[in-house]
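With one protein chain withheld, the remaining protein chains of the complex are depicted in position.
Chain nomenclature is as follows: A, B and C, assigned in order of appearance, with residue numbering initiated at 1 for each chain independently.
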């Protein structure tokens, strides 16, 4: 797999989306099989957003992510093996088994981590953007967050300071229509992208299931940020095909969305749409996709299988993280 | 003095502004004389805002205020004597000497209190607005806050929920040009009133030193709120003639504004402007103002003098506020 | 008597109190869908006025609860996971805990902040705190920490009827646990520790989810001929001093079991209390059994090692006996 999608070709991008998809499908079945110790929030259906935004980033650009963070981790160059091992709670995990699904991070790749606090990544990315501005190397801070997170006041605080200081901050709101089990319009007033306007921060709403649209919008935002033009808010409309959290049927007594809504969105699958586009425009041979899907499926299966039984962390390692221990 | 400015006549409103002015001038000299135990933040120059907004309120409408809260307290019908006693730290104070200048409150008048936490009143007023909505008696919640407070994220959270629930919430931002010692444009990006737009909350910017403009804007907002039309954000442009806090010269090494700026704003004095308007339009005899000023000056002097030496609170009263004490 | 899961006991309490007093309202994220099941059915039963799904806006939510309570309602503010109380902390700490004193009792606040705390589910570092100490540190907020179905119901019903703020901290890992509950209007006074097991040799004070752990340890110790008395404080703030002190005066030995970090435990408060007021009765050191001073780790073996188990309690008691009279 590609460890850095920067300036990647279209086939690389397709591979990345498939990598995320296959990894998450594996996690879904692992969860069903009771192999995951904690909760997992899957990104299936939103792959184009992480892939398109991270395509323009490299290891020295920073991202912060959410509780639904596997896709961001992989798209920014995180290692699938190390991610699976982490979610399995193994010592070989990217965080040694200390963090789990909601905290996958790889600082060497510029991934400050998934985050279990909704909106928590917004201020962290703002600080990372401040750091890159001080470094003066045209790096950026990118924050992925959800539509529900847009209700956290810290978003307005970040927009204000990003505007005042012209921070190279890219706020990517993945509007997947739900804040847990609440439809966005029950908890979000008006259009999220417009919330940047009063602060003088440019913003745009795009089709988040159209990889090309994501690539365009993030290229524009990145050029602006890298050239001292300050921040941008991108609202990417998308949809999560799976539940808010795997296994939610077990505790939800009522349904919060209709099957045909899900079906409608399956028809908008970002991976199929992009693959079709590539075939139509002759950038990919028609048989290629199935083959690619199979390769990546195998790669993911191997990655997961080979760490599934890795040892659990040593309990003694807890001491390593106490204040005073170095 | 009038204990309730609702539907008050223009002379009552002028009296109210003068009452606030005289009370604050007394506090300024008391501070200089070392008679005040704690810090005081004076409202001199902003009187038209509190007076104009509270003119449309009665005791069963709720307000929340700020660290600069004497004007709101008086305009909403708070008793000057009880306010002076509080600021002098006496047992006869409106809060028994427990709160002081930054916490003057009179629940019987619908005054939930001045507040020492910048932005702290925003959520409280939102909750009070929710309560009035549930009561179904067409009451409102009004929050006074400053331009600096507009940087607190809770403002966006309140706008979002006020819009979703159509809360009878009136957010009154008194933009006096400074957030402590920072000019607004160093800490606030864009126009504050426009921050309501993305949430679909109506907003307006007005000349906060023009009482008539304040009356108009708040009447519109109140009619909307009392008729189920939801909230409004009013940004009132004004200026604080005194420092951020009395005695600031003692610790500030550099000046943060020019004298001529202050002079320019003295020329915009809301009281003189309104008095002139009344005289010009024959609503007030030209000699009347001086006389009124003298009466109110005397009233305030008497109010302050008569409580200045009231007893301090009994130390035993502390126990009354412990959990479990009734 | 009826047998119910703790989560259903909490649900009953909410039903009964909302039934009993129409001024009781409930706000929180997805209280309609109810991820824990404790608020299930309330929206259907009492409607969207009194049961409100809120946006993800803990700052305004907690402050709104305070404002609505000041304006005459009894507000239950559901914060979901206890770590989110940190997100909501400003209004709890700077407003809820102190408006009573600052207004000299003009404002009383019948607000219940409820949340699920503690580990055991691999929810990892941002979803497993048991933050009773930081709330207790405020002085003005009761902290109720139920250990069983009956107390969960009885304490919550009392909390809702209390005129001061209460933090109701239910144990995340115990929601499914069955317990006997008295029929009818079952209430439990807030500051009323309870002797859960009679014994002569050692007192164990066990908070919340730790009660069952202590019970198990007591059974094991009984076989070694050690007779353990177990005290459940029921509220970790304020403490029911008399019951705790009486038990220690009888046994002369104390072990305190608290799921919180040592530095965030009330074990320290209980030790300090006993060491000040029952020192002469103490025949050995007071041994705390707590989680180490770290966020809870994800991997099951790490989490299990961190959170006190019966074997840790047994070891503490054995150590205490060994050190007796040294």
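Operating definition for what follows: a contact is a pair of C-beta atoms (placed from the backbone, for glycine too) under 8 Å apart; a residue touches a chain by one contact, two chains touch by 3 or more.
Computed from a prediction, not measured in an experiment: that's the story for all the values here.
*Asks:* Which shown chains does the chain we cannot see touch?
*Replies:* Computed over the complete complex, the missing chain touches A, B, C.
*Asks:* Identify the residue among A:8, A:35, A:130 or A:262 that touches the chain left out of the display.
*Replies:* A:130
*Asks:* Determine which one of B:14, B:42, B:102 or B:124 touches the chain that has been left out.
*Replies:* B:102
*Asks:* Of C:41, C:120 or C:134, which one is in contact with the hidden chain?
*Replies:* C:134
*Asks:* Just one of C:194, C:277 or C:304 touches the chain that is missing; which is it?
*Replies:* C:277
*Asks:* Of the listed residues A:66, A:160 or A:184, which contacts the missing chain in the full complex?
*Replies:* Residue touching the chain left out of view: A:160.
*Asks:* Looking beyond the chains shown, say which of A:39, A:56 or A:96 touches the absent one.
*Replies:* A:96
*Asks:* What residue numbers in chain B mark contact with the hidden partner chain?
*Replies:* Missing-chain contacts on chain B: residues 37-39, 89-91, 93, 95, 97-103, 115-120, 148-149, 151-153, 179-182, 186-188, 251-254, 256, 312-313, 315, 317-318, 321-323.
*Asks:* Determine and list the chain C residues touching the chain excluded from the picture.
*Replies:* 58-59, 83, 86-87, 89-90, 92-94, 97-98, 101-102, 124-126, 131, 133-134, 136-140, 237-238, 260-264, 267-269, 271-272, 274-277, 279-280, 282, 284-288, 292-295, 297, 323, 326
*Asks:* Spell out the interface residues on chain A facing the chain that's missing from view.
*Replies:* Residues of chain A in contact with the hidden chain: 62, 64, 93-99, 103, 105-108, 112-113, 115-117, 120, 122-132, 134-135, 141, 153-154, 157-158, 160-161, 164-165, 320-321, 323-324.
In this text, only the chains that are shown with their structure count from here on.
*Asks:* What is the chain whose Cα centroid lies farthest from the Cα centroid of chain B?
*Replies:* When every chain centre is compared against chain B, the largest gap points to A.
*Asks:* Would you kindly tell me how far, in whole Å, the mean C-alpha position of chain B lies from that of chain A?
*Replies:* 46
*Asks:* Cα centroid separation between chain A and chain C, in whole Å?
*Replies:* Here chain A and chain C have centroids separated by 36 Å.
*Asks:* Between chain B and chain C, what's the gap in Å when you average each chain's C-alpha atoms?
*Replies:* The computed centroid separation for chain B versus chain C comes out at 40 Å.
*Asks:* Quick check on chain A: which residues sit in contact with 2+ other chains?
*Replies:* Within chain A, residues 151-153, 186-188 contact more than one other chain.
*Asks:* Quick check on chain C: which residues sit in contact with 2+ other chains?
*Replies:* Where chain C meets two or more other chains at a single residue, that happens at 54-55, 57, 59-60.
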